[in-house]
Structures are given as C-alpha cells and as structure tokens.
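The structure appears below as structure tokens.
Omission of a single protein chain aside, the complex is shown with its protein chains in their original locations.
Up next, chain A:
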Amino acid sequence: MQAGELITTDQQGRSGSEADIQQAYSVLEDVMDPEVPVVSVMDLGIVRDVSWADGHLYVVVTPTYSGCPATEYIETSIRDALQDAGFSHPKVSQRLDPAWTTDWITEQGRSRLKAYGIAPPVGSSNKRSLLSGITQVECPNCGSEDTEQLSEFGSTACKSLYRCKSCLEPFDYFKCI
C-alpha cells in the first residue's frame, strides 16, 4: 500500500487493523532518543500504548523525568515518523501514571546503552533504598567493577557521573529510578 492511500483512507475514518498497530510499533523502533541516539523510544519503554480509535492512531508515551527537555521533542519525532510512514494525524498523548521506571528499559536497550559507553541501570528500582543507594557499577569501557561515583548527577537528569579506577575513563551511569 502506498503512503498516500493510507492518508486518504485515514481521513475518512477507516478502521485500523492489527497490521497497522504492528507497523506503528516497527516505526517506533526507529524513533531514537535525542540525547542518547542509539536507543529507541521502544528500548526506553516510554511507549505505553498504541491503539486505533476514531480513524486515527493513538500513541501514549510516559515522560522519563518530569523536567526532561527531550519529552516534547520525542513526542514530535514520534508524530513525524508515523506521519512519514503514512499514518494521518497520529495522536500522541502523555500518561503520568504509572511513573516511568528504568525497569522498563529493554534488554536490547541496555546492551545498546553499554555499547555506547553508558552504564545501564543496575538492579531493580524497587529494591533501592533511600540513603544507602550505593551500587556497584560496571565500567562500560573495560568491564571493571572498580569504579567510583564522581557526581550524583551527570550530563542529563537521567545519568550520574562515574569514573573507572582500572582504565581511568570517566563514564555516565544511567540512574535507576
């Protein structure tokens, strides 16, 4: 089917099929996070629902951090990517509850982060205790566990800054929330 046909039919309020939803998901696999361009919105687990209603595709996303400046950019990227793929006027909305957790980052997302030089979140967000949140973070460069935290906050809200005491390289750690 050509993109143009879909746009016309969507505007007439056609009903979507399972194939449309699957196609939408595969489009979303290629919408990358602007701050960490190796992970997609699917890898991050921020896409909470894709559905078809009233002749339109509806996508529900949940923001990572309340003040994440990338949230609106991501919503626009999702809308643009779906439109380019032939979906007419896809609706993207936000959902706050349940709050996003790093537990939703997929295995593929974790290995992509690591390959990019960012240590993926360690453990589950449920087990983290408030004032003793010291975790052993593995260096994404050399694999050593002999690392130290330089700063609770790194280059973006979702990361903190670490240094490897074996290879001496500094690196970002994707915080567990």
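Convention: contacts are C-beta pairs under 8 Å (C-beta built on N, C-alpha and C of every residue); 3 or more make two chains touch, one makes a residue touch a chain; residues count from 1.
As a working rule, contacts and distances are computed from a predicted model.
Protein name for the hidden chain, per its UniProt entry and selected from "Malonate decarboxylase acyl carrier protein", "Peptide/nickel transport system ATP-binding protein", "Ring-1,2-phenylacetyl-CoA epoxidase subunit PaaC" or "Anti-sigma factor antagonist": "Ring-1,2-phenylacetyl-CoA epoxidase subunit PaaC". Within the whole complex, the absent chain has one touching residue among A:Ser51, A:Gln108 or A:Ser151, and that is A:Ser151. Note that of A:Val36, A:Cys68 or A:Ala81, the residue touching the chain absent from this view is A:Cys68. On the side of chain A, touch with the chain left out of the figure occurs at residues 63, 65-69, 96-101, 125, 130-131, 133, 150-157, 161, 175, 177.
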